[in-house]
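For reference, the structure discussed in these notes is given below.
A single protein chain has been omitted; all remaining protein chains appear in their positions.
A, B and C are the chain letters, set down in written order, and residue numbers restart from 1 in every chain.
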Amino acid sequence: MRDKEPPEQPNRPQLSLHVPEPHFRPGDKPDFSRLGIPAAGSVPRPDIGGSAADTAPLATTMVRVLDEQHNAVGPWDPKLDPDTLRKILRDMVTVRAFDDRMYRAQRQGKTSFYMKATGEEAIAVAAAAALDREDMNFPTYRQQGLLIARGYPLVEMMCQIYSNKGDKLKGRQLPIMYSDKAHGFFTISGNLGTQFPQAVGWAMASAIKGDSRIAVGWIGDGATAEGDFHAGMTFAAVYNAPAVLVVVNNQWAISSFSGIAGAERATFAQRAIGYGIPGLRVDGNDALAVYAAMRWAADRARSNLGSTLIEYFTYRAEGHSTSDDPTGYRPAGEAKAWPLGDPVERLKAHLVALGEWDDERHEALVAECDTQVRAAQKLAEKHGVLPEQGKDNIESIFDDVYAEVPWHLAEQRDQALAESGDEAR
Amino acid sequence: MRDKEPPEQPNRPQLSLHVPEPHFRPGDKPDFSRLGIPAAGSVPRPDIGGSAADTAPLATTMVRVLDEQHNAVGPWDPKLDPDTLRKILRDMVTVRAFDDRMYRAQRQGKTSFYMKATGEEAIAVAAAAALDREDMNFPTYRQQGLLIARGYPLVEMMCQIYSNKGDKLKGRQLPIMYSDKAHGFFTISGNLGTQFPQAVGWAMASAIKGDSRIAVGWIGDGATAEGDFHAGMTFAAVYNAPAVLVVVNNQWAISSFSGIAGAERATFAQRAIGYGIPGLRVDGNDALAVYAAMRWAADRARSNLGSTLIEYFTYRAEGHSTSDDPTGYRPAGEAKAWPLGDPVERLKAHLVALGEWDDERHEALVAECDTQVRAAQKLAEKHGVLPEQGKDNIESIFDDVYAEVPWHLAEQRDQALAESGDEAR
Amino acid sequence: MPAMNMIQALNDAHRVAMRGDPDVVVLGEDVGYFGGVFRVTEGLQKEFGKQRSFDSPINECGIVAAAVGMAAYGLKPVVEIQFADYIYPGYDQIVSEVAKIRYRTAGEWSMPMVIRAPYGGGIFGGQTHSQSPESLFTHIAGLKTVIPSTPHDAKGLLIAAIQDPDPVIFFEPKRIYNGPFDGYHDRPVKPWAKHPASEVFEGHYTVPIGKAAIVRKGAALTVLAYGTMVHVALAAVEERGIDAEVIDLRTLVPLDIMAIEQSVEKTGRCLVVHEAPKTSGFGAELVSLVQERCFYHLEAPVVRVTGWDTPYPHAYEWAYFPGPKRLKKALEKVMAD
Partner (left out) sequence: MPAMNMIQALNDAHRVAMRGDPDVVVLGEDVGYFGGVFRVTEGLQKEFGKQRSFDSPINECGIVAAAVGMAAYGLKPVVEIQFADYIYPGYDQIVSEVAKIRYRTAGEWSMPMVIRAPYGGGIFGGQTHSQSPESLFTHIAGLKTVIPSTPHDAKGLLIAAIQDPDPVIFFEPKRIYNGPFDGYHDRPVKPWAKHPASEVFEGHYTVPIGKAAIVRKGAALTVLAYGTMVHVALAAVEERGIDAEVIDLRTLVPLDIMAIEQSVEKTGRCLVVHEAPKTSGFGAELVSLVQERCFYHLEAPVVRVTGWDTPYPHAYEWAYFPGPKRLKKALEKVMAD
């Protein structure tokens, strides 16, 4: 036990615990002017052959390409052709339409859970555009954009969300915990952070085999606090692994803001410098900046120059999940006040500024994506929705625990079948 | 399964895995000229009120006070009076004599295990001198110098090493896993790294209570790879905890060198900057530099300015433990070649240069410490050595699992007593 | 006496403990301003301030390690692990440190702390919001493991756990946070208000750690259960009209062996029930103790009713959960043998 009275030390100041507090709570008027966002194009683009130290300045500022007039400016401009830009725009709009429909589906009781990526669509979508099709992602639950950008069927995603007959995961996983090897998308874990060092392990394997494919490890700002983050960074640094490590900093975990993950004292990109790994801090709502940074890091990794950590700075515009109501811990209007804007609107405005897009075409695109999502939903629901599931194929519960069903699971399977009153095999 | 043949990508370079390798292996001639050690006194001493960024330059160089002529120079000179210097010297000599005797005791079969701190004596000893007596340490197994500097009885330490009747830990812990609350020394864990975030928790508690005591968390270079290191750094950064976090970089884990912990790409002090915590890299064989850095960090913490990470750069001159023979993985002569010298010799030479010491007095001191250690050993061995232990007080095995002995342990205790054929209670 | 659900009762237990002892502090993910994802710590920061109830980084290792340091200092930390499924990153700190520090220091340091975590299934939480990992803690000497099944016990046991000189793993059956559950998922949820055990004394009281509760007296067989399964078992017993004695263990370690022995010696038959997978679940320890200590009273083998030896399959929740059907079959078996 502590001697209840701390020792008398007259000339010692009393210590006190600092507990980080977000700038605004419900009722406050959000004001992001403190952010000091650098002008687009103002940040240099170092050579990929350089050292971590070369990127130190980039870890505290922000790589931005789209300026206030919606033009792409500066050394980070990836100079993408209009078709590529339109493809990115379409994928972002699809993600938003998909999120919207599936959120409603959950509210309608068709499934148990859903998580949107609203306001963060540029990150997964533009990153996917910058990667090779064969590169492997170790995502979190907010990178549905990777699957959509790589053309994974929406119906497949929805069947997983409904845990229905069409779900290739056999109804075993929580909604949105997708997995698809063919689309370079590793199975999402419910346990935060685990995928981050796994990505480094995959990259190490690729290097061991003399392959040319790289791995991308994704993690949220809150989850960077987990030990897995340190494991991933340490292994990446030690073995110079061909990986891109991405922190999606949407400034919120569930109810706790990024200050509770250490963001009051340093950016997440700065963590990288401490490991001797280059770190880039990037405007995550600027699709061109997202693309350019991922391309820079991917080229480094593929050239056997090692890992890069990218912090995509964005804002989680909606609740953490369908189980969360953010008005309980932050101002309702905060999303509106967010200065880096809406990634869809910003890319749209850029295409318009290029003379490659206009409002009618955009409305048509939005309508088209919405129709496409609704059509997929109809198809998916043909396979059923969650409340009806779990009644047949009971025996499937016991498959895939091991490659073969051992005796004790076989016995339990028979018991379960007897219970379900369906002896039929 | 992976498509056994990686996809054909003609214009892609083949990746390969980098596995760090120490500069010298058995048979090589060690040469440390690459180190580029800065001159003593050449490194600035920032104000403790400054930011982590202010210390960034200090994280890649080395704070050194004792110059080639054995004078204390530069802004980090703590200007200690001769008596304090002689006390530090005496404690270092005592640690060395103690290690020497206990190492032999293990070799003589009097105990199961021992770990020396040869070449690292300045670190724990001078750090202890810079701390308040009430500050709490969360040490590793190589900080016996903390106990000796704070006057913990050598006999107590030896009784623990012998797990004998005099061992206050009742023979339950591996040798050298000391614990003593009264001397501000938290129980050493066999599991690496665990104590590091615990120190931060203790510091948080001190802050919560408006106390003025600070905590010091110790960890080795190899163990910085553990997730606990990240937990400690993250909590320290988030809550601005009044803690000093120390990495003792003796360049070796067991057989693996610090490159396997990431030291090829960044110093351990640099890790701190990535968290927004000041980081100092310090010549760990320079007792004055060790003292000055700890004093600077302790003053910061006590002034509620938060945590500091100190990397004490040193060299593990002997084997990892009595179970290890380093000639299996590094050149036999490497310790001799180590350019930062012997911390005892360096402090001795400084005192001599000050005209406060000479060879006769030093020889007398060495003899005196040796006599003191031998006398303590005699006393300790009166309580027995390990091979004779574990035969009586069998019932004590079942104490302290819980505050009170529950029924199932009481039953097992009776069983154990019956077994040992000693029903006597 | 106010009627409370389990969340309110646990919240009240925190307040009583924190009012009574300035050394009690609460930390965990989202427990501060927001009051926890299940709202168990709601309002604590408002009443006791940010220095005594605050959010932690998402690092279960760090949460437990911080608690170790705080307990070493002399505080009594109460930490929340958001779901039992997320306790594993803190497992080393719990097993190697929290559980062993009193022992390895011969009592020089102790680790009074409570590690709370909602556990168990029945909420469509899928593989990582449904687990019952209690036997991974009952195997660890130095830990006490407590699992309440009613608001009254939840408050009394949590206060007892906070006052306990040793570390307590406190698993909360989240399926019954808001109301008891008889295992019929398709029936409307009953609120706690209708249940006698929702009557929670005001202020300070404790339910002793290490004492089971006989929630139904009977002579035909003994049912050993805890958490949500207490209510499922009671319902099944009533339905089958068997004169079973149902024991709510409430504490798994140290176990109330007397209550178990007395009952089984009377009934000669025993059923052991839990949600966790069967192999090496806590039921295995219960079966072993009963057959070791009551062998000559047993008229039939002790039977285990448990979850399957698979991860928790989202859509198949009700084929996985040990519900009325599984229980009734088992009751018949034990009685028939």
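Structure notes:
In the analysis below, a residue touches a chain if its C-beta (ideal position, glycine included) is under 8 Å from a C-beta of that chain, and two chains touch if they have at least 3 such contacts.
Just so we're clear, the structure is a prediction, and the values are computed from it rather than from any experiment.
Note that the undisplayed chain, when the full complex is considered, contacts A, B, C.
When the whole complex is considered, the residue among A:Phe98, A:Phe113 or A:Phe138 that touches the unshown chain is A:Phe138. Only one residue from B:Thr118, B:Ser163, B:Asn285 or B:Gln377 touches the chain missing from this view: B:Ser163. Residue-wise, the contact with the chain that is not shown comes from A:Gly227, picked out of A:Pro20, A:Gly145, A:Gly227 or A:Gly259. Listed here are the chain A residues that touch the chain not shown: 136, 138, 168-170, 172-173, 177, 179-181, 186-187, 189-191, 194, 196-209, 215, 227-228, 230-232, 234-235, 238, 399-403, 406-408. Although one chain is hidden here, its contacts on chain B can still be listed: residues 1-2, 4, 16-17, 19, 21, 25, 112-113, 163-164, 167, 170-175, 177, 189-193, 222-223, 225-228, 253-256, 260-262, 323-324, 328-329, 386, 389-391, 394, 396-398, 401, 408-409, 412, 415-416, 418-420.
In the full complex, chain C contacts the hidden chain through residues 61, 85, 88-89, 91-92, 95-96, 99-100, 103-104, 127-128, 135-136, 138-139, 141-142, 253, 276-277, 279-285, 287-288, 291-292, 295, 298, 300-304, 308-311, 337.
Throughout what follows, only the chains that are shown with their structure count from here on.
The mean-CA centres of chain A and chain C are about 35 angstrom from one another, to the nearest whole unit. Among all residues of chain C, those that touch two or more other chains are 51, 56-57, 59, 61-62, 73-75, 89, 110.
Within chain A, the positions touching two or more other chains are listed as 16-17, 19, 225-228, 260-262.
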